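Quick one: the structure is below, questions incoming.
Note that one protein chain of the assembly has been removed; the remaining protein chains are unaltered in position.
Labels run A and B following the written order; every chain starts at residue 1.
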Amino acid sequence: MKIDPEPDPAPALRLRNISKTFGGVKALQSVDFEVRAGEVHCLAGENGSGKSTLIKIVTGVQAPDPAAEFELFGERVNTISPTKARSLGIAVIWQDLALFPYMTVAENIAFDDMVGVTPRLYFGGRYRPRVKELLDRLNLPLNLDSLLVDLPIAQRQIVAIARALMGNARLVFMDEPTASLTHSETNALLKIVRALSVQGIAVVFVSHRLAEVIDISERVTVLRDGRLVGVFATEGMTQFRLGELMTGEQLKNVVHAEDFSNSEPVLEVEGLTRHGEFESVSLIIRRGEVLGLTGLIGAGRSELAHALIGMRTPDAGELILEGTPIRFNSIRDAIARGVAYVSEDRLSLGLIQPQSIADNTVISVLDRILGGLGLISPARQSRLVSHWIEKLAVKIGAPDDAVSTLSGGNQQRLVLAKWLATEPRLLILDSPTVGVDVGARAGIFRIVRQLADEGLAILLISDEVTEVLYNADRVLHMAHGKIVGEYDPRITNATELEAQIYA
Amino acid sequence: MPNVFQKHSVEMRLSLVLLLIVVGLSIKTDTFMTLGNITSLLNNNAVNLIWAVGLLVVLVAGGIDISFAVAASVVQYLSAQVFVGLGGGNWVVGFIVAAGFGVGLGLINALLIHGFQVISIVITIATFNAFFGLLMFFTKGRNIYNLPDWWTDRIFIFERQATDGTWSELNLSVAVMIACVLATWALIRLTTLGRQLYAFGDNPEGARRAGVNIWQMQIVAFCWCGMMAGIGGLMQVNIAQEVVPNALYGRELDVLAAVVLGGARLGGGRGTVVGCILGVMFVAITQNGLNLLGISPFAFQMIIGATILFAISSSNLKFGRSGKARLKESAT
Partner (left out) sequence: MSLRDRTNAAIGAETLPLLTFLCVVFLVFSLVTPLFLTGANFGSMAFQMPVLGLLTLAMLGPILSGGLNLAIIYQANISGLALAWVLIEFGGSEAGIGAFLLGSALAVLTGAASGALMGAVVAYFGAHPILVSLAMMIFLRGLGEFLTRGSDISGFPDYMNVLGHGSFVSIPVPMIIFILAAILWHIMLKRSRHGFSVYMIGSNIEAAEYSGLHTKRTLVTIYAISGMICAIAGIVMAARFNSVRVGHGEALLLVTVLACFLGGIDPFGGFGSVFPVAIALIILQALSSGLNLIGANQHLSTAVWGLFLIAVMVLRWVGMRWRNKQLGGT
């Protein structure tokens, strides 16, 4: 791994001394950033490192503090706005894609031509040939007249890329583009990125997936706490090293697996089937055990979890909870019987962002905080909230603060607290560290292991092989709706398991 | 399904239902499918349709305007003062004055909404009360009968005498309606501004990031609605032959129901002029049909309300959405 020593004399983009202050907080401090023509460059950093702010500044959505220097393709630029950025050849694909759901593919792709011009007549016919030509040139098969809302996310991403390229972009920013893609969709996307690079278009890729970062890019710029850590060549870099650079901490990965075959089963699943989603799934989760479930996106893991908590009814098979066969009709059923599900979408499904921490904590256990006349007792609520906040070490300001004031890691702890308050027997965690900084993940998993030690049965679903290997007692591999392998983390290592999964 | 059907499924289904109703009525009664009836339908609903296309633009942009009917009354009153002051005037002057006042009232809404970052339903409810209260206060509720002749004289763009001597005619308001409908259609379908309006209603944050001028969007949407309100008000005087300050009160909700029935989404980003026409005509033809069928006039509203309720429920069933469309979506 080398620190890149030679600055390119004619880079596509050169930023010097970029700072940005928001109300007393320095989001960026004197950051330099440089991208070469035709390169695939990664921007890496935790949440709060400043990478989103940097992108917003480059694309004109935010203005930097004075004394910033901005050079694009060798020319000095003083101020920049979204339309100006576009005309200079900068395009950005935001994580939420910023597309228009009820407009067609063609209308979305051609949209930026509608903005920043004097109002004039627009004939759809005039843009269609250009859009078609672009898609053909890039070999992207899309139906021009489909409504965006009807497309799966991978295709929407392609629409976003096509839209960026309509403006003859020479520098494209992609913010976490692979977050919701399956393995094959990710590969398809990375192929497109490489094709762009070959055409001389520079691509700046923001991703938290360390493996991808190292795989796709030539150089990586690492930001931490608003400051530049350094620019590194990715050849020869390891995920560990990159993680260390991003967090400033040494990460250790230790196998924690133990044998629980003598522990009594909490949940037994026999031959569970739901057509089109999963088939003949059988597994046992025992008291105190963490069972890992991994596989590619689309393998049916979340669908299986949904069936376990009553969100979907299985077509065949049996569920036995602590010895009793059961059938859940609703999520409420499952909660009442002691099964809790922490969904992977923490932001919009796990917590109600504008509401208070206190209310979010008790939302699933209202029956336990009742006082006189069957009304909610504020005292009981307060006690329950303090208990769980303390137990899970959630860093909060005040219980009445909105949940949105918490950091990603603390929000995830709060979600755990909320579900633990229901006193479950079985806790299902679906991708619990998505959107949580590398540094905060260790804390979450410490809690998970502690819960297991206290006797909770845990099903840990995750895309990241390392997460399950280092935190579970056994790991199941699910593919195409079936359980296809069981692994012991003490025997199998990450590389071997990944080979099985990506085979 | 071909994509044009997918994109406009509400309009498709509504036109189908409307067709069925029309066919049914033509068979059931011999008075529906007559020139006299059709022209009368058009005459009676021209003003509603003018307002509907104005409201459509606001809905497409993701907002809502409750104040336009009252604004129309204000425009009527103010215009009357101007015409009397000018000592007469003519239709050209009339349109300029009415459109001007309408744009002005719409501008007030846009300024308050954008300038103070308050969502449109709150502001337009406030301006609704303010406009109506001030209007009634200054007019003391009195009608204005003394209006210039050019304004109240009937002008027909089409007339035909039937064999039994009765006349069928289309009056000027229908011509104005056609012009307004075409102009709105051109605005939202044929201009870059219209594309931006749809985008802004569809995804305001995405529009902002793409560099759409939010302020411009608000002005266009609310001023267009105001202009249509004013022009509609102008024509309504021609029909009613007097200015009645509280005559239009309450019409806004009926127009809103018709526009939404026609496929405009309260959250923004969807809606077509064709849908508007279908929505307004659906309500009008249903009412007309009930009348011709001899059903008690007191039952009209009941049946229409039930129909709309039914239409809303079934249209949502089709889409199978489990998420809730809420007030949140109609924010601007």
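We adopt the following convention: a contact is a pair of C-beta atoms (placed from the backbone, for glycine too) under 8 Å apart; a residue touches a chain by one contact, two chains touch by 3 or more.
This is a predicted model, so every value here is computed, not measured.
Touching the missing chain, out of B:Val47, B:Ala80, B:Leu105 or B:Ile123, is residue B:Ile123. The residue touching the chain not shown here, chosen from A:Ser19, A:Asn108 or A:Ser343, is A:Ser343.
Residue-wise, the contact with the chain that is not shown comes from B:Phe137, picked out of B:Phe137, B:Phe158 or B:Trp215. Residue-level contact of chain A with the missing chain is found at 22-24, 331-332, 335, 343, 348-355, 359, 363-364, 366-367, 370, 374-376, 398, 400, 418, 422. Although one chain is not drawn, its touching partners on chain B can still be listed: residues 66, 112, 116-119, 121-123, 125-137, 141, 250, 253-254, 256-257, 260, 266, 296, 298-306, 308-309, 312-313, 316-317, 319, 321-331.
The working rule: only the chains that are shown with their structure count from here on.
Averaging C-alpha coordinates per chain places the centre of chain A 45 Å away from that of chain B.
Contact residues of chain A toward chain B in the complex are 60-61, 81-83, 86, 94, 96-104, 107, 111-117, 119-123, 143, 145-147, 150. Put simply, chain B touches chain A in their complex at residues 3-4, 6-7, 190-196, 198-199, 202-203, 205-207, 209-212, 265, 269-270.
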